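One protein chain omitted, others in place.
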Amino acid sequence: MKFLERQLGDPSRRARLKLGCYVGLAVVLLADVAVPLVFHEKHTISFESWPAFGSVLGLIASVLIVVVSKTIGKLGLMRRETFYDS
Amino acid sequence: MTLEWVHPGLLLILGAWVLPFLKGGSKRAAMLLLPAAAVVVCVYSGTVLSPDNYGKISFLGQQLVFGRVDALSLVFSYVFSAMSLVGMIYALHVDDDAQHVAALTYAGGALGVTFAGDFLSLYVFWELMAISSVFLVWLRRDATAVAAGFRYLLVHVFGGLVLLAGIVLYANAHGGSLTFDNLGDSQHSLAWTLILVAFLVNAAAPPLGAWLPDAYPNATVSGAVFLSAFTTKSAIYVLIRGFPGTEVLVWLGAGMALYGMVYAVLENDARRVLAYDIISQLGYMICGIGIGTQMALNGATAHAFAHIFYKALLFMSAGAVLQVTGRRKLSEMGGLYKTMPITMGLCLVGALSISAVPLFSGFVSKSMVVSATGDLDWQASLAHRNIVFLLLTVAASGTFLHTGLRLPYFMFFGEDAGLPAREPARNMLVAMGVAATACVLIGVAYPLLYWNLPHQPVDYHPYTAAHITSSLGLLAFTGLGFCLLRKQLKPQPGMCVDTDWVYRRLADPCLRVLRGPLTRFEFGFVGQIYEYVIRGPVLGVARWLCRFDSRVVDNTAMGAGRWTQMVSGKLSTLVSGNAQHYGLIMAAGVLTLIVLAMFAR
Partner (left out) sequence: MSVMPLIAVLVPALGALLIACSGERRANVREFWSVLSGVVLLGLNASMIPAVLSDTALQCTLFQVLPGIEIAFRVDKFGLLFALGASVLWIVTSFYSIGYMRTLQEHAQTRYFACFALALTATTGVAFSANLFTVFLFYEALTLITYPLVAHKETPEARAGARKYAIYLLGAAKVGLVAAIILTYNQVGTLDFRAGGILPSDLQHPELLFLVFGLFLFGFAKNALMPLHSWLPAAMVAPTPVSALLHAVAVVKTGVFCTLRVFLFVYGEEAMRNLGVDQLALGAASVTILVGSLLALGQDNLKARLAFSTVSQLSYIILGAALLNSNGVTGGIAHITNHAVSKITLFLCAGSIYVSTHKTEISQLSGIARRMPWTMAAFALGSLSVVGIPPTSGFVSKWYLALGTVDRHAQLGANDRFSLMLLGVLLVSSLLNAIYLMPIVYKAYFEKGFDSSEDEQIREVPWMVIPLTITAVASLLLGIFPEPVLIFAGSVLP
């Protein structure tokens, strides 16, 4: 745990970690685009043949999920903890 | 009678009741030996025995099959028995015999359901599971848990009654036979619908599934681990057995996956997040059952298998945090990676598994179900396939978001809440370690799982380049979304309302009507009828009769008595003893006789 504390506690280390994450994201995106072009696989589902489908969907979906869920919550799904205590 | 097969479920159920009579080391040894023995029996059944119906017993005029051994029941029996072992390791430190007996009985019941070859034995074990599992909630012994347990029990009793109705109707329609197999031939009949509904209650399908997020967070620390595995997965088993290819399940499953996801993103109680995630994952399995092709059913089975281990792991870590810090709400946690690093690490293994990260179990199981949407054996339009695929993939992103990222982040990282904590007891860590090992093992050495799936050969290869990159892309960019929207995802105090609102809100007014008007009608109205129409007149008549008796009858009797006395008084003068009187009387008598004799002619 000392290792983790060192990594996450030190701001410069954290900045390096962040950079590493962005690099990783770029690599994944590139791979997601490139690999289907290299390995031709037959797909029944239309979406699977779209380039970088996973990555794009991941971003859009996560944002959409958070926005929609929070909205539904505010619209009445989310209540105070003591809601059922009469 | 040759003992060809020992029922592992009965082994656990009967063995559980031995536990209270043991003490100390021998009790702990028994707690581990019993589930281990069950694992051995299951493996033996799978490797040595040939698929057949064992344990046939005649009861109530029916032929019951307690031991239907085939590929499907075996694979579920492996994971159920293994889970019972892992759960008992986790619960080794708990000093409450009742919990251990309940947990083992519950696990035994699940094995009973798995091996049941007919509806009646299925029903017996179904009810046994409900009755034993409620104790795992009640034994927490606080007021909310007691109330939640009661609601849990009522929902399951209701589901059991619906199942019973379906079973008797099914038996009648099939000439009294109760064999439990594919119900496809009686689709949409009343019996089919009732049995499906009953199975879906246990599979926590909305709108009947609100019992799950209500009860599981209120269970004991070790109890929740057992609960997460057995009821819902045995429901999946019976659905695979009885309802493969039922189209409505495709849409219900996809809907469930999203339904659970929305709640899991919002909830604050850590175990409630996990509970809703169970519903989400069950959605995948039910969707696969609905698709019904061999690949889809294999996928549903594989997903259930993997899910048991990683969900148990997640419940174990949330339970460990609860045990050590006393906190259940994510809003009150944070920074625990410093004090509970091992727990955090193991929790992360579970989180990565559920998110279908390559090299973990979810990757080889969940994706099989999602790929089944593209299976050409499934008779569905391209539009339907695409929609279902899209919904399931969105839900996958959501899973990573709420359980893969949000839960561990706000539990172990995030703002340090400064909670005093330490690692939990060693047995709990060992149990978590075993489950984590299983998650990784299944992910890496997936043929071990695939060889046991019911429909061979398994024509699915998870580790293709396209699949790996696509999954990594989905996960990575979901992670980006999480980082961007971290503030929105911060747990807030509060609770989401689910469909149990209906009976939770209706209960009080109903009871008030029963205790008020209905009881008043019974005692007031009906009782008053008795009072005025019956009792009053009857007592009135009785009083009148009493008076009649005392005045008229008595007086008559008395009067008769007095008159008799008077007459006898008079008559007594006749007996005065005076000779002249006798003489006069005799003379008078003779004279009367002569006169009579003369005039009688």
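Which chain is which? They are A and B, in the order written, and residues in each are numbered from 1.
Please note the rule applied: a residue touches a chain if its C-beta (ideal position, glycine included) is under 8 Å from a C-beta of that chain, and two chains touch if they have at least 3 such contacts.
None of these values were measured; they are calculated from a predicted model.
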item: Omitted chain - touching chains that are shown; value: B
item: Of B:149, B:299 or B:319, the one touching the omitted chain in the full complex; value: B:149
item: Sole residue of B:461, B:515, B:547 or B:562 that reaches the chain not shown, by the stated touch rule; value: B:515
item: Omitted-chain contact residue, chosen from B:164, B:208, B:252 or B:287; value: B:164
item: Residue, one of B:54, B:76, B:106 or B:123, that touches the chain absent here; value: B:123
item: Chain B, residues in touch with the chain not shown (by the definition above); value: 60, 123-124, 127-128, 131, 138-139, 141, 143, 145-146, 149-150, 153-154, 157-158, 160-162, 164-165, 168-169, 171-172, 190, 511, 514-515, 518-519, 522, 526-527, 530, 534-535, 538
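Just so it is clear, only the chains that are shown with their structure count from here on.
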item: Touching residues (chain side chain A, partner chain B) in the complex; value: 1, 4-5, 8, 24-25, 28-29, 31-32, 35-36, 38-39, 41, 43-48, 52-59, 61-70, 72-73, 76-81, 83-84, 86
item: Interfacial residue positions of chain B with respect to chain A in the complex; value: 261-263, 265-266, 268, 337-339, 341, 373-376, 382, 385-386, 389-390, 393-394, 397-398, 401, 413, 464-466, 469-482, 484-485, 488-489, 492-497, 504, 508
